[in-house]
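All protein chains of the complex are present and in place, except for one that has been dropped.
So, chain A:
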Amino acid sequence: MDSKKIVDAKGLACPMPIVKTKKEMEMVESGDILEVQATDKGAKSDLTAWTRSGGHVLLDSKEENGVFTFWIKKG
């Protein structure tokens, strides 16, 4: 996927994956895609909920070797 930027939140515990994602999201334009990588299991449900509450769109996500990757389109 053509992501504008990769947010590396691997090894970080809650709330940091969302804090980092939010910060990067503020730097990109509406319609841009952020790729977020996290290893905290809680990040999955929290990022999904955060994306929705912030008016963004979760385009896709996958889990591979304990790394969760999310593609979020800025709303």
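To be clear about the criterion, contacts are C-beta pairs under 8 Å (C-beta built on N, C-alpha and C of every residue); 3 or more make two chains touch, one makes a residue touch a chain; residues count from 1.
Convention: contacts and distances are computed from a predicted model.
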Match the chain absent from this complex view to the correct UniProt protein name in "Homoaconitate hydratase", "Na(+)/H(+) antiporter subunit C", "MBL fold metallo-hydrolase" or "Fe-S cluster assembly ATPase SufC". "MBL fold metallo-hydrolase"
Which listed residue (A:Gly11, A:Gly42 or A:Gly75) would be found touching the missing chain in the intact complex? A:Gly42
By the document's definition of touch, the residue of A:Ala13, A:Met27 or A:Val67 touching the omitted chain is A:Ala13
Absent-chain interface as seen on chain A, which is shown: 13-16, 18-19, 22, 41-42, 45-46, 49-50, 53
